[in-house]
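A protein chain is absent from this complex, but the other protein chains hold their places.
As written, the chains take the letters A, B, C and D, and residue 1 is the first residue of each chain.
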Amino acid sequence: MMDSGLLLVATLAFPLAMVVACLHPAFYARILTWLPLAAVPGLLAALFERGDSIVIAPAPLRLTLALDEVGAMLLGGASLLWGAAGFYASISMCGRPGAGRFAIWWLLTLTGSLGVFIVADMTSFYLVFSLASLAAYGLVSFEGTARAQRAGFVYMALALLGEALILLGFVMLVTAAPGGNPLIRDAVAMLPDSPLESPAVLLLILGFGLKMGLLPLHVWMPLAHPVAPVPASAVLSGVIVKAGVIGLIRFLPLEVPSPDWGMALVGLGLITAFYGVLVGLTQSHAKTILAYSTVSQMGVVAAIIGGGMTTGAPHTAVLAAFYALHHLLVKGALFLGVGIAGATGRRHYVSFVLIPMALLSLSLAGLPFTSGALAKLATKPLFGDGVSALLASLSAAGSTMLMLHFLGRLQLLANDDHEGIPQRPLMLVWAVVAGASFIVPWALFANVSGYALADAIQPDALWAASWPILLGATLTLITTRFISRMPTVPEGDIIVVLDKLAPLVMRIGSGIDRTDEVLRRWPVASIGLLSLAIAFGTVLQFGR
Amino acid sequence: MMPAGYATSEGGALLVIAVMLPIVGMIAIFALGLRRAERIAFIILPGGLFIALAIAAEVARTGAAVTYVLGGWQPPLGIALQADGLSATLMVLTALILCAVGLFARGTFSTPPDMSEARRPMVFWTLMLGLWSALNTVFLGQDLFNLFVALELLTFSAVPLVCLDGRRETVQAALRYLLFALIGSVFYLLGAALLYGAYGTLDMAGLRLQAHYNPATSVALGLMIVGLMAKAALFPLHLWLPPAHAGAPAAASAVLSALVVKAPFFLILRLWFDVAPQPGNQLAAQMLAWLGIFSIVFCSIIALRQVRLKLMIAYSTVAQIGYLFLVFPLVMASDAPSAWQSIGWTGGVLQLVSHALAKASMFLAAGLIAEALGHDRIDNLNGAVTAVPISVAAFGLAGLSLMGLPPSGGFVAKLMLLTAATETANWWIVAAILVGGILAASYVFRVLGRAMAAPKIGFKTLAHIPLYRELVVLGLAISAVVLGFVPLQPFAFLGIGRVGLP
Amino acid sequence: MIGTATVYGLCASGLVAIGLYGLVLHPTPLRKVIAFNLLGSGTFVLFGVAARRGGAAGFLADPVPQAMVITGIVVAFASTALAVALLLRLQETGASSIETTPPEQQDNGAS
Amino acid sequence: MTLLPDLALVLLILTAAVWTVAVRDRRDAVIGFIVVGLLLSLAWVRLNAVDVALTEAAIGGGATGLLLLRACARLVPRPAESVLPHPAMWILTGLLCSVIAAGLAAIVVMPVEPPATLAPEAAANMGELGLGNPVTVVLLAYRALDTLLEKVVLVLALIGVWTLTPEQFWGGAPASLRAQQSSGALRLLAQVLPPVGVVIGVYLVWNGADHPGGTFQGGTVLAAMWLLVMMADLREPPEIRLHTLRLLVILGPVVFLVAGFAGFWIANGFLSYPPAFAKPIIVIVEAALALSIAVILGMLVAGPAARAPR
Partner (left out) sequence: MILVDMFTMAAVGAGMFFFLAGTVGLLRFPDTLSRLHALTKADNLGFGFIVLGLLPQSPDVLSGLKLVVVWLLVQLAAATAGQLIAQFVGLERRRDPAA
């Protein structure tokens, strides 16, 4: 319909152009109003663009864009959520100090996070990935409170660590492939022959896993996601974590059966899934619980990818993306819903908030007829019939417990004003995202999974989806008292251990300061100079 | 005897002009200064830029080095100047940065209308021009003694810039700088004496043909390289740099950090690849790289702990210099047909160039921030973004390059170094590059986080900064970013005129 | 067989060592400057040794290193002049050594 | 046996050097340094480098010595100059310095055969220029660029020293060089000597074309005469803003540059001289340089301005 590739280019260029336009004070003053539009080209591209690489800059730069099925699914979902959250933000952030700054971070993050779905060459991928990671810092730390600052610090530290891991992984990938900047698929195709395969795969799993919040690199997520303003939380937890998912999908050699890496990833994923639930259950803030739910769900996605990798199953990428899309929309809707809940008074709480939120929540656990059920059904074959399949189902029970706990804490947020209702446009936006989270997966299901739609409502399938929920509900009833008495695990759980290390780090730091002070004394430095000259001369003479 | 290696090539006279033009300007200011310092400088600056570009164009056009034999006296008896691809690149870089700094300094170093001549403008502009001539000579010189004189010229221009404001700390810093640089010079000269005693020539091409491993060569190279390291402030010889670069006025700091410390490194590069007997000494190369690694990690951590912005940037310079020294083992272990075709070499040069642009921009931005806020304590930078938004943006963009994040020259440079290190299995270097990147990001974000925070109550801007000064800073930062769009492969231009290695 | 040049070569080595020692350990700048000059003299004598050994073609000594030494001596004098001016100025500002005070104690004036 | 005088001289030099470094009082150290400088000029004669010997005596011992003595006089006396550092420190330093010296010595005692030299090349090309002093030829023809740049170094050093002028004194005159107390003898000397000294300086420059001597040596003698006059309080140091002073400072470099650039037209390139005019050009350049050197040296010793301009 459009000139090939133009929409893809616009996906990235349009939000960036908005950033540049902010240099003009008049536009900068009204930037919030325009925020929802930033994701429109991305949405259009996801709907209408398909096809092969579009080379924007020819070799040797090879800045290449491409949109395949996997990319289109995630791009569409992400654009939708960015657009909706942008609309939400344009209302909720209106008039707040620093709104312009918020918008700029928003646009940069948006560009990066949509970019990861459509770039096809390595360097550009790293570029957009870093952009998404680092610009999100501005969203995390926006509130400026002590809590936000700490979250921002932890987020940044780990994001940088992730960047470093991924960069090294990329370099190892590239050394296997000829040319300066290969396409991702070429580099990955060469990987099995590379002597550096194992370290490269390990680094990539660690790096992308960090972005997804896999144990033990998840610590930033429960800190960072809840502190941001509501629309930012929605995209952080909904979209940004998917950069890790797309990374694993794009960079792991999924088509080649590799049982070792596959099982390792399944194990890591499932452990993360249960761990997220367990720690989440002890939390009391609704948004924190949602963040832990994201940790848990991303564990499931990792396990799905790992399951596919074990056997080299052909559709792993698409199925994982489908699950990710489901989570993207549902989690986005849930976070926006938290904002809605905060604006709703007791009177309308049940009808406006509780029912839709309950449906959304349980969708994550795979409630029949929801997108969750479809996603779980579609990805089931990847787990085979063994223990991992059972554990995957049990994780759904865990999700049920976690989401019920979330619903319980949610009502505490209700507005003091008994009659309060949220602004109508906010309700509308929320409804759109929530609706999309139900409808879109249904629309895609048959295409993606190879099942017929009817398969999803077979009794077998319904039972398979229902028993974990029933189990989870039962367990919740049994353990409610127990859980409420459990001590709260601090947000970010094992980060607390690292906090204990802080004095040590400070001591090392001041130790280095003192060392530097000594080294910078004249006699010490000049003795260093003499020793170096002697050592260097000796090495030159005898060190061959 | 020596083969007649040098012949004045077409356009060779440009090299002489590149060296002499700034001197003419400097002399003119000194003699007629009286109110005209700035005007003279602004004739010389574009002229020098034009010459540098013309030389680069000539190198590109002929695909060979541009040479000038002075007075027609063939080296080693006489002196030759030669511009190859690398020197031409660095000369253009120097010219660009000096022009930018010149524009930036226009407001701050002009003679007040009520005086016939003021100290600061007179001194600043003459020293800047002297420094330019020195740098060009360093990049063009082919004779080790001629290069010694050029290095001294550089030191004499740089040291007084440090103490332009005459405060105690800066005078102290200048004296330290001078004395330590002098030890470096003497070491260099000792090495030159030994080489002359052994080979009867100080011409690099002549030495390359004759040099072989013997005690004289080893001791000479050891002394010279370590002496130059002292001038380049490589860890642990960095004692003079932080106070000197932090104490100088912003415009001077920018030049000192961006260009002056690069000159000794350039000479080490030349000694290593153009003079030292081949094949090079692996162990010694590793030693250089290890010092680089220590520089990166140690000084980045210290940068992170600084209280004052300019000191932080100065420590960051020491750390970034460290990256340059990683080049030696990477190039030597590469299986490229010649050093100039290896990815490590290209990465090193790109690191040099992009750091120069980024650091110049950063120091200038820090200067503007300090002017606007009246201080440069990092913890109190709140509101900088409202006072000087463009400078803060430039700081961030320049920071991108230091961190090695895309898109930026620093990213491509570090990616190339990282690739070279991975290919040659130098895992410690890999680790250092990655850790260095994380630490750099930490110190840059620490500043940005502060600068972008909401201003405190009662915040007010002390000085109004003219827009053009901010734009100069932004321009430098953007050029560092634009370098990130160069292709990820060795550039042919940097290899022009270089002698192939076995 | 040790020749005249060698004797002065050893003298040069000795001067270098003595100068370096003083330069490293003397706490006051003036003494450092003096030591630097000794160090420089040693270096120059080393050139002189090369010159003397290179006497040929009717010259008692190779003129090239001699010329280098003359240039070197002038440069060393210029360095000394600058260093002396700096250390006198340093005294005027109230400091007497070049060991810096920790950065935290420095005032915040920056331009 | 023939080495005995050399050995004795070397021993004297090293002893004086050790004393210079080890002595407690800084004035003694300066005097020690001057002694080393004078002994070194003897050493240079023994190394057959008479030009260097003259330079060393004039600049190394003389001008530098004067500079250091003046610094001594202006520095506030301090009770103990050489606080002995921690024993570990000086033992380590001594060890390292010895190792470096041993390395140098090891190379020095193993001369290469045949000796590395450029003397034949220097000799082969000298005929073209018609000058008799090979060192002058190297300085002003073969390696004229070094010499030119080194003049620029001197100018920069002067600017560097002037940088240290306190703001309010900019443009003014340096502190007086006058001795603490006026002395008739000194005045007499300052009145009698300069005419002779100037003649000697000019002679050294003129003579330098063919015989040992040259710009630096001559220029230094001229500077010494000027300094003597200033020390005897017959003249005050000039104000640094003076136009004449500035012009004198740059005279040498400018003439050198003009001669260099003229080479583009009258010979084959920068700093090359047409054979027929080589000698006059070089002598003119040398004369101009000597004058500038004299002024620069004098001003370097005088230091930064210390009085407000009148």
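Here is the rule we go by: a contact is a pair of C-beta atoms (placed from the backbone, for glycine too) under 8 Å apart; a residue touches a chain by one contact, two chains touch by 3 or more.
All figures in this text were calculated on a predicted structure; none of them were measured in a lab.
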{"item": "Neighbouring displayed chains - absent chain, whole complex", "value": "D"}
{"item": "Sole contact to the chain not displayed, among D:Ala124, D:Leu188, D:Ala276 or D:Ala308", "value": "D:Leu188"}
{"item": "Absent-chain interface as seen on chain D, which is shown", "value": "179-181, 183-186, 188-189, 192-193, 196"}
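We take it that only the chains that are shown with their structure count from here on.
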{"item": "CA centroid of chain A to CA centroid of chain B, Å", "value": "41"}
{"item": "Centre distance in Å when chain B and chain C are each reduced to the mean of their C-alpha atoms", "value": "25"}
{"item": "Interface hub residues of chain D, defined as touching at least two other chains", "value": "85, 89, 93, 96-97, 100, 103-104, 108, 111, 115-118, 122, 142-143, 146, 150, 153, 156-157, 160, 164"}
{"item": "Multi-chain contact sites of chain C, meaning residues that touch two or more partners", "value": "16, 20, 23-25, 33, 46, 49-50, 53-54, 62, 64, 68, 71, 75, 78-79, 82, 86-87, 89, 98, 100"}
{"item": "Chain D residues touching chain B - in the complex, by the definition given at the top", "value": "103-104, 106-108, 110-112, 115-118, 121-122, 125, 141-146, 149-150, 152-153, 155-157, 159-160, 162-167, 170-171, 241, 246-247, 249-250, 253-254, 257, 260-261, 263-264, 267-273"}
{"item": "Residues of chain A that touch chain C when the two form their complex", "value": "517, 520-523, 526-527, 530"}
{"item": "Chain C contact footprint on chain B (complex, rising order)", "value": "77, 108, 145, 148-149, 152, 156, 159-160, 163, 165-169, 171-176, 178-179, 182-183, 186, 189-190, 193-194, 196-197, 200, 242-243, 246, 249-250, 306-311, 367, 370-371, 375-377"}
